[in-house]
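Note that this complex is displayed minus one protein chain, with the remaining chains in position.
Entry: chain A
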Amino acid sequence: VHIFSQSHLCLVMYQVLKEAVCGLIAVSWLASRPIRIKQARNLSSSSPVVSDSARFSHWTLIESCPAKDSWQAVGIGGRNRIAMSGPSSGCGFLMSVVVHGDLALNEQEKELNQRLKRLYPAVNEQETPLPRSWSPKDKFSYIGLSQNNLRVHYKGHGKTPKDAASVRATHPIPAACGVYYFEVKIISKGRDGYMGIGLSAQGVNMNRLPGWDKHSYGYHGDDGHSFCSSGTGQPYGPTFTTGDVIGCCVNLINNTCFYTKNGHSLGIAFTDLPPNLYPTVGLQTPGEVVDANFGQHPFVFDIEDYMREWRTKIQAQIDRFPIGEREGEWQAMIQKMVASYLVHHSYCATAEAFAKSTDQAVHEELASIKNRQKIQKLVLSGRMGEAIETTQQLYPSLLERNQDLLFMLKVRQFIEMVNGTDSEVRCLGGRSPKSQDCYPGSPRLFNSPVHKASSSQTYQTGTAEVEMELDHFSNGVSESSSNGFLNGSSTHGIDLEECDGDMGEIIIWRQLCGGSQAAIERMIQFGRELQSMSEHLRRERGKNSANKKMLKDAFSLLAYSDPWSSPVGYQLDSIQREPVCSTLNSAILETHNLPKQPPLALSVGQAAQCLSLMARTGSGSCAFASVDDYLH
């Protein structure tokens, strides 16, 4: 019952997300909802200025919405994902694998990894690794393994059923697969062809064929019978012999299993399967040899087609999830979530327009929102020094009370100095502001490929225009900013303008601290201050490994002639500003007794958490319900 309600909860969350996120991103949100059409019209007809501004802020929203990954980082479950899916770490891993050993083998390995990733994207292999070969440890002595533990042969006497022997795969099948499939090719049927292919739980006797014991299931070649935890089989399918390819598919959503023979489904063999079963084969007479395919090669049976069917089923289930009688409340809740998200991230113009059109109250003062917005802008544009200063001005006690936060900000400031973007080094810098702004640390970076890649296609193709229009609007508004709904300081506008002027410049010149000697000296001095602050902190509050690592990583930048392409160069990426930005933002909000995270992000995190919980508790449907599917 518990699991059931969990998964339902998760489904509910999707609904929230689906509605809310769609609403958030699309400019057409207002118009697309039939209920809202009228209000949207009112909005545009009654006050063109507001309407203009609303449009502007929508564009800004798209433009300056933090890249998706960091947005998820706000959620509970998101943090892991970033660590995992970071482009640098993933590539590095593959590279290091490829360096050693036989090339062909590695090709196979690569193909295996790719296929498994494609088939089972929801599986977290750190938690639940997928079976990749037979286990040399978990087998009976009459079983011999070869060819990277994929080939199984019988080496016993094979006189009586007592000589039967089995082997299990290295890992059990993770529930997050949703649908799991492996194939076994009969290389030789040996003397009698007493071969069993199936599944068994850990600890089941290996001196037996799969299917004969409790928590053991098998399909046998000599008679074509299926054995469901019993010594006597049931007529199931055809017999199989040398040259046949037998597949075994476990459906972890309805806990059934079917087999295939040479690519043809033979129909359900078992129902009500327990969780955590291992792929298993058993042999009984001399000469029997079988090869396993856990994804090393393309499968004979079209398993992806079967998966497509189940994905569609699960998604239809989510889409049709009943929201019940409380239609109105539903609507209001979604609107609240959207509004709070906008406020949280200080998209004040949008927030106000949205609140107005949906008749909601904003719980934070406009000035406060704008202050936060200002700080965020500074952080996101890499001007940490100013950001820290502004924070200290506006929220005097905040950083004093929260030394770790201050330390984090300062470390970031150091990184920005190396980058040449921090205001302190910029004013020292010999470079013209123009070239500085075209540097990959300027606000333009909100359009960085990382962001584009994660947004939907419409935005990708439309990016160029958005950029142009943004420039236009921001200039326009900064001139007529009487309503005060300006997103970003006026400097921001100028930055962009300057940037615009340099659009043609293709070569980006990267130099330490922008190339100025004075700036480098300032940076080194700042580094020393940072070091002493770190020491001070340690004395006062004891060791803090996170802080230590942060500082070490930052200082490591100086060890390389070209920090940007160094192993620690990722720190210089503007995307790294986003976690800093949201941490600071959350801290500010906390001082105002406002939630650290917007409910929307919470629910995204909650949904992601639900999914991983489902994976852990064996609900296979989590495989076909990725949160990402609803965040576009």
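The working rule: a residue touches a chain if its C-beta (ideal position, glycine included) is under 8 Å from a C-beta of that chain, and two chains touch if they have at least 3 such contacts; residues count from 1.
Heads up, the rule we're going with is that contacts and distances are computed from a predicted model.
J.: Name the absent chain by its UniProt protein name; which of "DNA-directed RNA polymerase III subunit RPC3", "Proteasome subunit beta", "Transmembrane channel-like protein" or "Armadillo repeat-containing protein 8" is it?
T.: Result for the unshown chain: "Armadillo repeat-containing protein 8".
J.: Write down which of A:E107, A:E127 or A:E309 is the residue touching the left-out chain.
T.: Counting the whole complex, the residue in contact with the absent chain is A:E309.
J.: So one chain is hidden, and I want to know which residue out of A:H264, A:R401 or A:H536 touches that hidden chain in the complete assembly.
T.: Here the residue in touch with the unshown chain is A:H264.
J.: If you put the missing chain back, which residues of chain A would it touch?
T.: Contacting residues on chain A, toward the hidden partner: 237-238, 258, 261, 263-268, 302, 305-306, 308-309, 311-312.
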